[in-house]
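A quick write-up on the structure given underneath.
The other protein chains are all here in position, but one chain of the complex has been omitted.
Letters are used for the chains, namely A, B and C, taken in the order the chains are written, and counting of residues starts over at 1 for each.
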Amino acid sequence: MFDELILDKMNEECGVFGVYNHPGTPQFIYYGLHALQHRGQESAGIVTSNRQSFTFHRGMGLVTEVFQTKELEQLRGTMGIGHVRYSTTGASSLQNAQPLVFNYHDGQLAIATNGNLVNATQIRRQLERQGSIFQTTSDTEVIAHLIARSMYDNIEDAVKEALGMIKGAYALLIMTNDKLIAALDPNGLRPLVLGKIEEGYVLSSETCSFDAIGAEYIRDIDPGEMLIFDREGMTSKRFTLQTRKAICSFEYIYFARPDSDINGINVHLARKRLGKRLAEEHPVEADVVTGVPDSSISAAIGYAEATGIPYELGLIKNRYVGRTFIQPSQELRDKGVKMKLSAVRKVVENKRVVMIDDSIVRGTTSGRIVRMLREAGAKEVHVRISSPPVKNPCFYGIDTSSREELIAATKNVEEVRQYIGADSLAFLSIEGMLDAIGRERLDSSHGYCLACFNSEYPTEVYDGLLIGQNREMIQVGEE
Amino acid sequence: MFDELILDKMNEECGVFGVYNHPGTPQFIYYGLHALQHRGQESAGIVTSNRQSFTFHRGMGLVTEVFQTKELEQLRGTMGIGHVRYSTTGASSLQNAQPLVFNYHDGQLAIATNGNLVNATQIRRQLERQGSIFQTTSDTEVIAHLIARSMYDNIEDAVKEALGMIKGAYALLIMTNDKLIAALDPNGLRPLVLGKIEEGYVLSSETCSFDAIGAEYIRDIDPGEMLIFDREGMTSKRFTLQTRKAICSFEYIYFARPDSDINGINVHLARKRLGKRLAEEHPVEADVVTGVPDSSISAAIGYAEATGIPYELGLIKNRYVGRTFIQPSQELRDKGVKMKLSAVRKVVENKRVVMIDDSIVRGTTSGRIVRMLREAGAKEVHVRISSPPVKNPCFYGIDTSSREELIAATKNVEEVRQYIGADSLAFLSIEGMLDAIGRERLDSSHGYCLACFNSEYPTEVYDGLLIGQNREMIQVGEE
Amino acid sequence: MFDELILDKMNEECGVFGVYNHPGTPQFIYYGLHALQHRGQESAGIVTSNRQSFTFHRGMGLVTEVFQTKELEQLRGTMGIGHVRYSTTGASSLQNAQPLVFNYHDGQLAIATNGNLVNATQIRRQLERQGSIFQTTSDTEVIAHLIARSMYDNIEDAVKEALGMIKGAYALLIMTNDKLIAALDPNGLRPLVLGKIEEGYVLSSETCSFDAIGAEYIRDIDPGEMLIFDREGMTSKRFTLQTRKAICSFEYIYFARPDSDINGINVHLARKRLGKRLAEEHPVEADVVTGVPDSSISAAIGYAEATGIPYELGLIKNRYVGRTFIQPSQELRDKGVKMKLSAVRKVVENKRVVMIDDSIVRGTTSGRIVRMLREAGAKEVHVRISSPPVKNPCFYGIDTSSREELIAATKNVEEVRQYIGADSLAFLSIEGMLDAIGRERLDSSHGYCLACFNSEYPTEVYDGLLIGQNREMIQVGEE
Partner (left out) sequence: MFDELILDKMNEECGVFGVYNHPGTPQFIYYGLHALQHRGQESAGIVTSNRQSFTFHRGMGLVTEVFQTKELEQLRGTMGIGHVRYSTTGASSLQNAQPLVFNYHDGQLAIATNGNLVNATQIRRQLERQGSIFQTTSDTEVIAHLIARSMYDNIEDAVKEALGMIKGAYALLIMTNDKLIAALDPNGLRPLVLGKIEEGYVLSSETCSFDAIGAEYIRDIDPGEMLIFDREGMTSKRFTLQTRKAICSFEYIYFARPDSDINGINVHLARKRLGKRLAEEHPVEADVVTGVPDSSISAAIGYAEATGIPYELGLIKNRYVGRTFIQPSQELRDKGVKMKLSAVRKVVENKRVVMIDDSIVRGTTSGRIVRMLREAGAKEVHVRISSPPVKNPCFYGIDTSSREELIAATKNVEEVRQYIGADSLAFLSIEGMLDAIGRERLDSSHGYCLACFNSEYPTEVYDGLLIGQNREMIQVGEE
């Protein structure tokens, strides 16, 4: 990954986007994926169907790099699915790019997923023992095998059977030459929304992509829901009744784009409320409030508004850091060469600065930013985090480091403060976070996954011990 | 150019960066240019000297695209100059990439410039009549010819003679295998700053690049000043005494990065003051203030702070629009496919919105954004512009459209309001702008160029009538 | 495919190359595949193992295009297999590039094959019915599934079991992290040779690759033989006793490089003998003998030597036709724009020319060359073909057109002569061909496949009727 800031963040794995029944399918998926680019920059792919056969293209890089005019024009069809991927493992390779496309007994199938299964390794081992071969390391291939091995003849029942076997977090799009199917895990851990554009339907990880193509938002997919799109139109089914909503709270805190709404709650406004609540819980005497761009801007505005301390651009991000950026050597970094963030001297000089960040994962970047502010003349640096301390790893597709690397797992707040060199440090409480995002909606059918904060995992965690045991083949020299 | 927003803005031509006497020269120029990337994304180039001969590389695209590890590692030397370019004309081509390197009677020479000469066409014609050949269409080649044709043996006098002949706006870096020379036009129309890094000197269009490499800012170059760096160290000379400071006010309004200081004034803080003054001059009853990202954010914060109306992220920019982005067809745009900006429904719905923009050039983008806000549910849209109306073309290297395309040249404020469909529209006054940026510094030796607002051009405008008469060769298939 | 001449030829599918137990494995495979490049130019791939895990890279294009220094340096290990591919179908795509790498119950496996199965479609359908998914359209994936589904724990027995199920032509290299296995089909339809380099073993489609890396030729693999390389050294086993040698006669006629030996017979010398025998069977009064470059040169030399008619370069091939060559439009071709072959006027003008070609498939190219010679002034053009008429399609991996397109399937020799516009035309007899290549070796264990000439297929042809029924997904925008 090319971004020093992101390196020290929790990172999303993927974004998915699908269109059913519209002649503009390839273009819509292109622009839709482009709007989801923040969810994954490693690879991009689109599969479309003209109801006879698939055309597809996948590649490493941004949507705009993978798809040039030629590739986009060659995609044909009125239905399709697309995917952007962020790699959580070292196994960054074209092989793992999605959507996965394959032939099976009933024809052609394409799958794109966002999320992570907690029993994928188990199922994979079992499938291998039964003679399956795996050409990728992604969970998506596991789901493909389960569908292909189902005894059911029709795709809906086969998918349903497969979903009955997998556990974990997943927002799933499946396409044959007849049907498009969307499904969400029983806890609704990952976001998935439904929209409409003229006579067609659209499905996406986030509503911001609907705005990008002029589609109308209809509703969020429910946990355990399966939507089938075919010549009959749209049908909703439940593949399980044992559901308990637990959407990833980090979607609000960090992942999603501020202009998206999740479960009807706008992300920017939720973040601003997180900042306000943070101000209430942890006020401080100071001269300026600044946010770490881009994800902490909303919270910083909220904190400033609540405290009356002026909000300033005290930290500026270089917009042109791409995948080919040459990282400065450690020697150069020690001498002050910055990678992508600068402190604005005239803004922070001789000032008491409140620095708002959305989260602290390993703490290294936070420490670096605090030092940067001090070098730019800040008299005091008070760090305020708009989420609770992250103490537990995520098994649902978020790339947290292992538990030992989570600074809050082994250090208390005061120790973390010393580590990052701040004058003061405070985290938002879990209660405060829930209030700010929207507690009123918290009922039996609607809750948040808080596992990384409080270790209450909404599912069993089968593969936990097995992680990292996958036999990895290293693909070199992409492209 | 890849950016719909930028298309309707005034655009800077270039950024320059130089290092003298440091072993890290190639790296510093790389990171320095990267920090100046906002000043030009079309081409990038670096020339270095090991005091014996030059090594150089130029290419189309971003600094990070043009320079990969291999190219950077092959650059050798302890002094060098670099350039990023934004094309103001259709003649976007590798040929015109800078720095220009050539051999002349006294050895090797490299030149990089930011700016535009007002008598380049005249001089070019004259040089051609004397037998010169021109391989590019850039003014820089004109300067190169003048230096090479000088009767003076030493480079300093030759440069001085050349500068005596050219008129217009220029921040200039010249390198031989012995010396580095920096020069600024007699009006100081373009920014150029001097810094220090260990035993070496650095020169740049903006201070933000000094922060990026850990260099220390020393001072801005004076109008009519020429700095010579050689084994003797640094020497300052005046190549003319007829100077009158008139720095481009748009550097503060739009071009420069918010973390840069120009003449000691921080750009973000200046913009925030522009927003505050705008609030004083043109208040309005409203529910939210939002800025058009990225350049209008600071002014929007200032406006919000002054009025007490909450500042919100009502408009979101997609960060991943690159040069290979496929523009949606007009048909798709009509259907709502957006290119890079989205309005945030939950923020603006049923709200009276103040939309802050830094300038209106042709008015088409402003109109589109107003419409976008209305479609997202805004009840009222009040547009406030943090600069005066742009009524005259720029001849100093800024890519304004021709006078007929400048909406404020032919329409009054009410007509412009109707054109963009706003509920109200107001521009900052020239007086207000000067106060906000920093009137106290306005004296005989320190002023602003206001020509695009009030047609008081600080120089004669010789080539005005000739523009567009250049004989252009079209280079196809760059890369 | 980029070659007008090749378009009208029978075309090989692939070349394979393997190394066991040598630190220079990646380099040897690179240079070895490069020597096999004539067997396939569509894609190239290398997998190596350091006995713990695989590293691999595959891509579209020539070996030298797919592997740059970086990719080659990243390959690690002391054993490995490589592949070059020529696409016989429209499904030219990275997906189908080999070697195939995957995980199965026993770890990692890589496979590379040259050849074609005649019951692949049958087995594929059966595997799909059992729940297998297919991500490529290549027969290699079928073999991979069979190995993975074997009940045997050890790879040797699993491979043996798989080979017992497949029928057709195959030279096969399989690698795990412990072993390298080579196998040849029971008819030995495809060539596969064993060599030695220092302490290591090498396997290849052709001996010319041994010369390229300085390896020593040991022997040809036997039909139905399986060679296992592991820490114990090399072991030879028979996976079937029902073998009957029937090597593709076109390897001698056209496919193989002239410096290769197949079954101890040098290809250039065999071709020269084909030319001599052709002269005996079909002499003609003429002034010059010329061969269609490159594959017919040897036969032309032989014909000239036998008849005493001088051998000349009457046809010249442009060496620089690559994949990016822009084909002339039909209009330009009609006007005389040539793609890669020219007749040499001074050589053929007013001469009676014997034009030697190795085969006629569709006849279009032959006709074009005859016309070219006449336009260059040839008085007479006598076409002599150094192989018998091709009347039947190949099911063993050779890209002949369908039967209807084979000109000799529907036209007699006189009709073909008229079609190509020659003054006379003659083909070598089957008897003559066998004599020339080496009849003395023709015994029960050593024969040639003559199916395309006489329809005596050495295996059953199960999939014959099914060909073309595969469900193809179209991958667009390679690379």
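To be clear about the criterion, a contact is a pair of C-beta atoms (placed from the backbone, for glycine too) under 8 Å apart; a residue touches a chain by one contact, two chains touch by 3 or more.
Treat the numbers as computed from the prediction; the structure is a model and nothing was measured.
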For the chain that's been dropped from view, list the shown partners it touches. B, C
Residue touching the undisplayed chain, where the options are C:208, C:354 or C:406: C:208
Which residue of C:151, C:241 or C:326 touches the chain not shown here: C:326
Please identify which residue in C:298, C:366 or C:475 touches the non-displayed chain. C:298
Missing-chain contacts on subunit B, rising order, are 53-57, 59, 67-68, 70-71, 74-75, 94, 100-105, 107-109, 125, 128-135, 137, 144-145, 148-150, 470-477, 479
Identify the residues of subunit C touching the omitted chain, counting contacts across the whole complex. 24, 27-28, 30-31, 34-35, 37-38, 41, 62-65, 67-69, 72, 208, 211-215, 257-259, 261, 266, 268-269, 272, 294, 297-298, 301, 305, 310-313, 316, 318-322, 324-326, 328, 332, 335-338, 342-347
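The working rule: only the chains that are shown with their structure count from here on.
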Quick one: label the inter-chain contact graph as line, ring, star, complete or other. line
Approximate Å spacing (C-alpha centroids) for the pair subunit A, subunit C: 48
Whole-angstrom distance, CA centroid of subunit B to CA centroid of subunit C, is 60
Contacts with 2+ other chains: residues of subunit C: none
